[in-house]
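Complex shown without one protein chain; remaining protein chains in place.
Letters A, B and C mark the chains as written, and numbering starts fresh at 1 in each.
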C-alpha cells in the first residue's frame, strides 16, 4: 500500500486536529474524506485541504473503497456501530477513547475482531506514544529498578465548559487514560477500583464531584492512586510517578519548557506557562501515535493499544462509575481473554 | 530567664543530634544534663561537651532545679510518664513524636497540662518549621489560591535496620508526620483514615506491609493521600503537594541541591544525590524548631505544635493502625476539645 | 505542486537522518533521489526506501527534472558549487551549515540568488525551529521583558572521533550555531568576535583548543558569551540564557526529560540521562525545520534562515577563526546588504 488513504469521522476539536495531522504532518498518508453530523463544519474543514470529500453518512465513508483506514473521533455513544462497520469492511481504524460506553459493547468489538481473524483496531490511548511515558515503560520493563509497586497519577484540566458535564464523565473520559497507563506500565489487569469524592471545588457545576481521587488494585497486588481534576483553573497538567523496588520515575514533571524570571510589583518571580490543554502537552504523542498507526496500517498490522485494551479500560471505568456512587471498592470483572480470542 | 538550661532524655540518634544542636548551634541555651538507660552511651556523649552532667534517672533530671527545660527523645513507650513529670515540675518540654502510644494516654497529658494551667508541651513535628512547609502554610492561609482541596504526600526512607520492625510502626512513627502536616495545612481535624497495603517490596521484612498508601478525610471534606515507604533503598524523600481551587503548591520537590552532569560508560547522566536521611533533609527545620522552642520557653510560652496536636495525631494513628488490619476506613473519635480545656 | 520530490546530496549521519525524515516523517514530500561519493553507502540507504534512485553525480541530481528540491548534507567544502547549481536550476535548497568555507564564497551565493530574482536557499540553522528557542524569540520580540542585553550560550558535545579535528572547526562547525542564535534573538548583526582558549581538556587531541570561550558584540551594544566544548565526555548539552532589562529566559535548561531516583552503593541519586547527540536533542527541531521547508517550497517561498543569514554567520566565523589565533577581538566586516540585494 503506497499511501494510506484516511477518512475521519467526527471533526470536533479532536477530529479536526487529526485532520490537520494526517494532511500536514504525517508521511505516507492522504486525508481523503471526512464525515460529521454538522455538514457545515465538515465542509469548512474540508475546504482547508486539497481533495478531501465530505461524506454525509459515516457508514458510507467506512464502506468507501477509496478509504483505506478510518480515524473515529465521534462521540463515544456511536463508536460501537462505527468500529463494527470498520471491522466488517476490513478497514484499519484508530478509535478515540472511550472505545464504547460500557464493557458489554466493548467486548462485542473484541469478539467481532476475533471473528474477522485479523487485528484492525487501535484505541486512542496516545500517552503510550509520549516519549517520557514510553521511556518509563522501557525502564520499568528492563527490571533494573526491580518490581513496580505503585503509580501516582495527576491529571488536571483547566475547566469544562460543557453545561451537561456530570461526575461520571470524569471517570469515563478522563480517568480512562490513567486506567490505560496503569495497565500499560504494570503489564497487568486492574482487579478493583475505588473512586472517592472529596469536597468539590466551587468551580465545578453543582452536584459534580470534581476533583476525584481513585485507587486501582493491580492483578499482581500493586496499587495506583490518581487525582483527576477537571476544573483546576490553571491549565493542563498530566504527571505519572512510578515507585519500584529500587527507584522511582516521574514522567511529566512540572516546570518543563522555557524558563523565565520576570520583574514584579514587589517580588520577582521565576517560572513558565502551564500547557493550556492536551493538544499542546501531547502534541508530540499524537503525532507519533498517528504516524505509527499509518505505518502499521500500511504493513497490515496493529501496533498500539488493542481492542482488548479498549475493552479492559471500559470495564474498569464501568466499575469506577459504580464506585463513584458509593465510594466503596468495586471488583472489575473481565471476560476470559482466551475464550474471546483476544 | 537569661540562658535556658536544657536537659535531654534519651540520646540515641535523635537525642544525640539534639544535644549537639543545643550545645553547638543554638543561641541562649546551655546543655546541662543528659539521661539515658545506656549509661556508657550517655557518658560518652556528655564527654563531648563542657559541663554536661549524666543523670541516671530521667525523673531526677526532670526534677533537677538546675534544668529549666527538657527535650524528650526516649522511646515513645516512656513518653507519658516523662512528659507528665515535666508538667508536674513546670518544665518546658519538647517531646519527640509520637507523643504517646495510644490516644487515651495522650489525652491524659492534654488534661494534665490543662490542670497545670499553662502550656508547657511542644511536640516534635518539625516539618512545621521547614521553610517550604511554613511558606506553603502561609500561601494557603492567604486565600489567594482559594480553598484547599487535596494534599498528596510522599514519605520515603532508605531502609529500616530494626529486625523487630512491624507494619504498625509505619503508621505510628512515620505516617504520624503526614497526619500532623494535614492537620497543620488544612487547619482542620482528620475525621477518617484508611490505610491500604499494596503488595510489599521484597526489601521489607516478611509480613511487613511496606509501602503503605493512606487516605485521610478532613473535617471540611478535603482529602489527603500519602505514600509511606520505609525500605525504598534510595534515600530519604519527603514531598507534599497541595491542590487548591485556583492553584497548587509543592514542598520538597525532587531535584533540589547541587546539580551535576557526569560522564558514563555509555550515556552521561544529570542529577544529584538523594538525602540519606531526615537529619540532612530537615537539618534546617530541626535547628529552627529547637531555637524557636528555646526562645519561646525563655518567654514562658509554647509556640509550636501543642499537646492537643500531639493527642490528635496519636488518635488518628491509633485509628490508622486499626484500618491497616482491614483496609477499611476507620472513623477518628476525638475528645471534645472544649471539655478538656485544650 | 502536490508532493515535493526531494533529492539529498551527502548521506552521512546528517543526510541519512534527513532521508528518513523526508521519507517517513514528513507530509507532502517524497524522497526520490540521493547522491553520495560513497556509492555503496548511497545504495544501502536507498534500499531502505521505496523508489529512491541513486545518482552518482550530485550535479545530475540537482539538474534532474524529477527533483523539485534538494537537501545538501555534503561536506562544507563542496557547498558553494552545489548551492550555486540549485540556484541555477531554480531548485529550492536546504543547505546544512556552514553555508560555505569562507565569507567571500558565501557572499557569492547571496549575490547569485539575488540575480536569480527569487529566494531559493534556506540554511540549516535548525535551532530557530526548536520550540523553546522559537518561544524565546517570541517573548523577546514582544518587548515585555524590555530590551535584550546579554546572551549566555552553552554548547557541549560528548566527543569528536575525527583524528583530523582542529581548533578552527569548533568555530566554524559548532560555534556557528551560537552565531546564528545571537543574530536571530537580537535581530542584529554581530560586529566583533573574540575567541579565547582556556587550558584544554586532556580529552582533546594535542594542540586542539577545547573548550573555547567566545564573546560577540552586537550592533546595538549587546554582548554574547558562548562556551563550546567538543569533548566534554558527558553528552550533548545546548543551553541559551537571555538577559533582558526586566527578566531573563532560559532555553534548554538541564534536568529535562524523564526523572528517576535510583538506589546506589552508598548514596542514592536523582536525575536522568543527558542527550547523547544532536539527533535526539533537536529531533523535534529538525522535523519542524524540514516540514516547514517542504511546506514553504510547495508554496514557492523560503521562510527559514536565508542566504544572508548563512553569509553573515560565515563572516562571523571567519573573523572568529582569526581571533582564535590571537585571543584578540576581531571586527566583522559584512558586505552592504542593500548593495547585494539581500
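Quick notes
As a working rule, contacts are C-beta pairs under 8 Å (C-beta built on N, C-alpha and C of every residue); 3 or more make two chains touch, one makes a residue touch a chain.
Please read these numbers as outputs of a predicted model, since none were measured by experiment.
When the full complex is taken into account, the listed residue touching the unshown chain is C:221, out of C:75, C:143 or C:221. The chain not shown here is touched by just one of A:5, A:25, A:137 or A:158, and that residue is A:158. Among the residues B:89, B:147, B:166 or B:246, only B:246 touches the chain that is left out of the figure. In the full complex, chain C makes contact with the omitted chain through residues 146-147, 149-150, 152, 154, 196, 198-199, 201-203, 211, 213, 215, 217, 220-223, 225, 227, 229, 232-234, 243, 245-248, 250, 253-254.
Listed here are the chain A residues that touch the chain not shown: 158, 232-235, 237, 254-255, 259, 261-264, 267-274, 276.
Residues of chain B that touch the chain left out of view are 2, 23-29, 50, 131-132, 135-136, 139, 145, 246-251, 253, 256-263, 268, 284, 291, 295.
Definition applied: only the chains that are shown with their structure count from here on.
The chain with its C-alpha centre at the largest distance from the centre of chain C is B. Centroid to centroid, with C-alpha atoms defining each point, chain A and chain C lie 37 Å apart. Mean C-alpha position of chain B lies 55 Å from that of chain C.
Spacing of chain A relative to chain B, judged by their CA centroids, is 42 angstrom.
For chain B, the set of residues that touch two or more other chains comprises 232-234, 254.
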